[in-house]
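The other protein chains are all here in position, but one chain of the complex has been omitted.
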Amino acid sequence: MATTTVSAGLLRRSMVGRALGIFWGQSRTVAGVLVWMGLVVVVAFVVVAVLAPWIAPYEPNFSVQSGATPPSSQHVFGTNPIGQDMFSRVVWGARVPLAVVAISSILSLAIGAPLGLVSGYYGGLLDRFLVLVMDSIYAFPGLLLAVVVAAVLGQGIVNVSLVIALVYIPTYFRVIRNHVASVKEELFVEASDALALPRMMVLTRYVLPPVAQSIPVIFSVSAADAILTQAGLSFLGLGLPVDIPDWGLDVSRAVQRGFQTNWWSAVFPGLAIISLTTALAFISEGLNDILNPLLRRRDTR
Amino acid sequence: MPRATSSLRAYVLQRLALTVPMMFILLTLVFYFLRAAPGDPVSQILGERNAQFADVIRKQLGLDRPLYIQYFDYLRRIFTGDMGASLFTQRPVAEDIAHRLPATIELTIASMAVAIVVGVLLGVVSATRRDRPADVASRLTAAVLYNTPIFWFGIIMQLIFAVGLGWFDVGGRLDARLPLPPTITGLYTVDSLLTGQFVTFLDALKHLVLPATTLGLVLSGFFARMVRANMLQSLQADYVEAAKARGVRRGDVFYHHALKNAMVPVATTIGLTFAILFSGAILTETVFSWPGIGLYVANAIGARDYPALQGAVVYYALIMVFVSVVIDILAAWLDPRIRY
Amino acid sequence: MNRRNAIIVSLIVIVLIVLVAVAYVYIPRAPTTPTVLVVGTTEREETMDPSDSYNYFSVNMLQNTMATLLTYSQSGDGTLEPMLLTEVPTAQNGGISSDGLTYTLKLRSGATFEDGTAIDADTIKHSIDRAVGAKFDAASQQDRLAVPSFLLDAIDGANGYVTAYSGLTKDPPTHTQAEVDAAWANYVASGVEVVDATTAKIHMGRVWSPMQYLLAFTSMAPVNPNNYPADEFVPDPLEISASGPYQLSVFVSGERAELVRNTRFFGTPAAVEKVVIRFYETDAGLALAMATGEIDVAYRNLHPQAFQLLSVDARFKAEQGDSPVIRYLVFNSRDPPFSDVRLRQALAYAVDRGQIVKTVFLDTTQPLYSLIPRGMFGHEDVFQSAYPRDLARARALLTAAGYSEANKLAITLWYTPARYGTTEADVAVLLQSQWQETGLISVTLNSQEWGTYRQSFAAGQFRVFLLGWFPDYLDPDNYVFPFLHYASGGTTSFGSWYQNATLDQLIELQAQQSDPTQRAQTLSDIQDALAADVPYIPLWQTAQQVVYKKSVTGVILDDSQFFRYFTIRFT
Partner (left out) sequence: MSLLDISHLTVAYRTRSGPIVAVNDATLRVERGTTVGLVGESGCGKSTLGKAILGIIPEGTRVEGSIVFDGVDLVAADEATLQKYRGRNLSLVFQDPMTRLNPLMTIRDHFVELIRAHEPETEKEDAEKRAREILAAVRIPPDRIKQYPHEFSGGMRQRIMIALALVFRPSLLIADEPTTSLDVIVEAQILELLRSIKREFDMGVLLITHNLGLVAEYADEIAVMYAGHLAERGGVLDVFEEPQHPYTKGLLESVIDLDTTELRSIPGQPPDLLHPPSGCPFHPRCPSVMPHCSTSFPPITRPREGREVACYLYS
């Protein structure tokens, strides 16, 4: 009994400690700075997305004039060939990847995590089967899978999110399953088994908390990928209706319309994608550094 | 850190053994996904009119039979190497793919080479100068590279190096004015060299540079991360410390001990990298008009060409088997512990 | 990696870099005396069996490699002139019988395929029989009913055969194999008749004036019996036995096709020894290839922006030609809300063709005010006078139909993103804002890929959607019959379900009228009815565009969309 309590207590303390560490203790390490920079950019995008109606000076779909104009004081990102204000489109466009990432991550997590928990905890034939299916999907090129499913589902933010969720379910599943399988082996779980605690309680109280730690890392890794996949779908002409401003679509439309004459209508949405994905990548790099003990520097010895 | 001898070998063996059920699962998934699709291939074939022929064609394609019969038929055909005929070109899909495979292989090998060279360089610089400006710079570079939309990057490359500077062509595998080299391997660079067509070789190489660099650089971001992580581990390994204690030269410690050991786990993940590479190839081939499998898939999706899509999936599964074998050999070459 | 390996690797890298540098310096970008013409396109091939081929690019390849019975004049005015025949069959020269039911084909002598096989009346019969629908084996997936054969329905017996054949494959079958065999025997007996080595006759099942145009179509082009068996499709492009100016020598799908001059061609030899057609995946790729000089000619498809950019470039000449392809909106006039003609009219008033043509197409196309394209016999700009852009009248009609600011007419405008080029989405966005400008309509945009799209509109799932028409033959009949004739199922297959019995009669009437004045009057009546009921809103007529280097000459753009490689030469 003593062992399990101590372990759980340590666990909780270490989780809180690490979370605090990210925000305070790590703020001067490279990892900490990466996380901070990433967070600032991502939060900025979220703010822009939420406040789009107030930030954007024009209706994103409205043809404010006929034809492309380069960036000017009136249209800071210029206008595209059908006369839409690019700044407004970039601002409104922030909603798409954020919404897609939010919906798809929740879906992937909601499906991948329980499957991973069950699979890793109970093992056996079910585990083997699930691992096989998930590995098959995982080893399949994400974009190819997305394209096939997107073609089936049709357009819309929710549909695109479903597609992307499907692609990233195995990512959540794999990490969580492996994590659970290894946590399970650890002494305190065995001890609680020996004490005949209900399995569900073991799962939620002793297995879940350490596993939960890896979720932010998977999230930040798959979020950047998800945005790129969504942009790739848009580039291939699958995904969203054209009256939803979308960076990926704007890039591909600009390219189709003759990139050289209106570089600004491709450059700015492209930069927006890179900024957001890179920011997410920074977060994942930093979190990984902080949370992955294998990579932590050996301080003593 | 005991990198268990058996686990690596088991991993590779497992990969090989799993490819069969994985292929099966993939084929099943694709079959049902595509059959569930609302897009009717028959409508795609017909133009704005000619509805009267739809039933005939549907029957001739076997699309009127129950789904499970279609499914077994589909598996049986794949098993016998018959992937059907493309709904559009009417040519056997296996043939179409065989024609396009070399282009993708050529691009893939070149991109992989770029990715590994750049990725290893970035990762090594990063790991050996941990937390110093060079590390931060390399990591930023890797992060930006890996998170750049590949189509956008390809377009920028075209604009700078093909349109702006005029160094390379914007797309394709060979200048249209040069005759195609005779088909030996299907890789233009290799075939032209084998037949001594030096000008053709140079031109093929010139066409390969931009797409391979685009795809390779993006992928290098992934490698850089992996190399860095593994280098950090191997730099801390006991044998590295022991080698240092023996006064082994820094360079030798670095190459023979740290880097080579770091590359073993990197090599074993090339299989997964291939999935990323293939995703990237769909976009890269589209941007650079590179007539490979990726482009074939992109066209097949737009046109709802089911046999073509299925063929591409079978091809991909076969490639996975092939890659597993290659990884097995590569890992064995790198790591004596799995050479039994 | 030991040091030796490292050295080898770096040596390889250095050699590669040097090779690339050498390549850059030594490979001549444009040979001083060009002998190869490079044409870039984003089109792609489908099957290349002439009797199966119905895709623009495949047909165009066939047009350049095969001799057709008739061909379009190089003057570009769309008139027909003989090619394999010695004269264009007309009523005057006896080529068409007085009842209009027999066409007599007089072949030129001495025409051969590239392997030396003569083209005679037997070849003609073999080819047309094959095109109408040789008895392909239904058990094999490779063989299916020829798609373009429906164009040949008017030939005696052909329709009966096709009907019987498709009946056989229905579930449950409506026809038996014996009936199919009988129908086939009837067609073979009555359809195409060999008179002598240089004379063949086509017997028609009904009078059908567009038949002349079909004599210029590739599905009726003679095929080499050595390569093309009667009962099997041959999709391989390299099997094409050249009878025209060029021979296809290389075909690598998605990469390039090579045409070399056919020395056995009976007509004027092709101007350039060798033409390479280079395939690009995107409009942008094609435009960039033109800009960098990799190709000599860019034909189909350039985005209007790219076309404009290239046309102001001093190195190039950009040309525009009319195209008989029309673009329009379709209403489902069977189901609400557009069963109410006022709403169709309101939307017609709210459309601003000028903005679309100017903003999206940079004035490279022209607004269209009728289904019959500009420049074609019988064309009248009926929508220009009936529906000038007038938001007030649009609002009045909407209000009359019961809509208000609080109760807007909510509609979804559908389009298909790839089939009609990359500009389609822009058109949809502009239409959305034009209609919403009334303040009484709210528009949602949605799209589907063509395969799904076609199915959806045919099933009546769309209420208003964008569509385009690539004509089968250049006759007004092809622009009114399929669109407006209800009894034949035409309006149904368009997802329109527009029904007007008077109009059906007028359409049938014009097909039989041989007097131009009378026919013009009928067509005028048809177009007036169209404007009154608005089952479709014509939007614009597309243009075809070509850009080529100034060192190139001899490019002909015409209504037939027949792009002739063999007339192009270097100056």
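So that you can tell them apart, the chains are marked A, B and C in the order they are listed, and the count of residues begins at 1 in each.
As a convention for this text, a residue touches a chain if its C-beta (ideal position, glycine included) is under 8 Å from a C-beta of that chain, and two chains touch if they have at least 3 such contacts.
Small disclaimer: the values here were computed from a predicted structure and weren't measured.
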{"item": "Contact partner of the left-out chain, one of B:Ile184, B:Ala242 or B:Ile329", "value": "B:Ala242"}
{"item": "Hidden partner interface residues of chain B, rising order", "value": "1-3, 5, 237-239, 241-249, 252, 256-257, 260-261, 264, 334-337"}
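What we mean here is this: only the chains that are shown with their structure count from here on.
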{"item": "Which of A-B and B-C has more C-beta contact pairs", "value": "B-C"}
{"item": "Whole-Å gap separating chain A and chain C, where each centre is the average of the chain's CA atoms", "value": "45"}
{"item": "For chain A, residues that touch 2 or more chains besides their own", "value": "151, 154, 237, 255, 259-260"}
{"item": "Multi-partner residues of chain B (at least 2 other chains)", "value": "37-39, 155, 159, 163, 286, 298, 302, 304"}
{"item": "Parts of chain A lying in touch with chain C, wherever the complex brings them together", "value": "61-63, 66-68, 81-83, 151, 154-155, 237, 241-243, 253, 255-262"}
{"item": "Touching residues (chain side chain B, partner chain A) in the complex", "value": "18, 21-22, 25-26, 29-30, 33-34, 36-39, 130-131, 135-136, 139, 143-144, 146-152, 155, 159, 163, 225, 229, 232-233, 236, 271-272, 275-276, 278-280, 282-283, 286, 297-298, 301-302, 304, 309, 312-313, 316, 320"}
{"item": "Of all residues in chain C, those that touch chain B in their complex", "value": "1-3, 6, 13, 16, 19-20, 22-24, 26-27, 31, 36, 38, 44-47, 49, 52, 54-55, 138, 141-145, 147, 150, 162, 165-166, 169-171, 233, 235-236, 250, 252-256, 276, 278-282, 284-285, 288-289, 291-292, 294-295, 418, 448-452, 454-456, 458, 467, 469-470, 482, 489, 493-494"}
